[in-house]
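Below you'll find the structure, written out as structure tokens, and then a few comments.
Note that one protein chain is taken out, while the other chains of the complex remain in position.
After this line comes chain A, so read on.
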Amino acid sequence: MTSAQILWFLLIGVLFSGFFFLEGFDFGIGMAVRFFGRNTAERDTIIQTIGPHWDGNEVWLITAGGAMFASFPMWYASLFSGYYLVLFLILVALIFRGVSFEFRANMKTETWRNFWEWAATIGSFCAAFLFGMMFTSMIEGVPMDAKGNIFGSFTTYVNWFSLVGGVAVTLMCLIHGLNFLQLKTLGTLRDRAQAWNKVLYPVLIVGEVLFVVLLYISTDFFAKKSASTWSILIVLVLLTLIAWWGVLKAHNWTAFIASGLSLISIVVLIFNGLFPRVMIATDPAHSILIKDASSSPYTLHIMTIVAFSVLPIVLVYFIWSYWVFYKRLKSPKAA
């Protein structure tokens, strides 16, 4: 394993972290459209909180996918072909929620507006759930041949562990979205989001405990990397508690940052457990290792130069765009 390979393994982790932190609250806001918003005016405001941002947030996924293709083509090829139907459903979900915001605003009848609102909500639920399910089942180990082709059955993808993983990620995204809503609104929407999260946090903690138990049973993380796995899990639980405290005390920033970081800690948990592999096979001899999966040193070198010269500029205007829309939105008056 070269240092460039490790650097790119970390960078893929950073890109997925960015994706889950940012698109995490997008998904949560999307779910909130129908489940949380009570009328059209409220839903307008809810969607407006992510209006200028959701598109840029989704680019983190595209960049993560592209970077994975560029730096670890064997990983990209195995994962994407092996999770064919899961990724297809994710794509459909992302399509529906992606167009829904623009389309909904221009519908004339109640029925069609409802249709696109449900598209946003169900699309967001499905995307978050399927991403959670995909990454959880991936770390369990999948049936893979020596060439990296995955020939899975239904239970490879859908089993107790992956279902719990999917639900946990969905719940974390919803909570993260509601924390974002508290940060970006005033009045009834903010108060109600706080009330919801007061209830949702205990549920999440139960879910996290269940997840840890199944993680212990279903993966080799504790056997191979006991200390680091435990540390990350403790950080995860601490972050959850801090976010809960932030919700209770109405410290919106604390709650939002902590719920975002807890999503990132899941990514860290997965990448830490994977290392030095990128794909875990049920037959350990077939697992794909970082050293075998990467592009040539030359390509990695080029990509490193590009990433370190372009990414800082991107981060500057990306963060600036959030600063431009820092103001809170008032909740609409009761209809």
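Here, a residue touches a chain if its C-beta (ideal position, glycine included) is under 8 Å from a C-beta of that chain, and two chains touch if they have at least 3 such contacts; residues count from 1.
As a working rule, contacts and distances are computed from a predicted model.
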{"item": "Which of \"Nitrate ABC transporter, permease protein\", \"Succinate dehydrogenase\", \"ATP synthase subunit a\" or \"Cytochrome D ubiquinol oxidase subunit I\" matches, in UniProt, the chain that is not displayed", "value": "\"Cytochrome D ubiquinol oxidase subunit I\""}
{"item": "Option from A:52, A:202 or A:276 whose C-beta touches the chain left out", "value": "A:52"}
{"item": "In chain A, positions touching the absent partner", "value": "41, 44-45, 48, 51-53, 55-56, 58-59, 61-63, 65-74, 76-82, 84-85, 87-88, 91-92, 94-95, 98-99, 101-103, 106, 108, 147-151, 186, 250-253, 295-296, 298-299, 302-303, 306-307, 310-311, 314, 317-318, 321, 324-330, 332-333"}
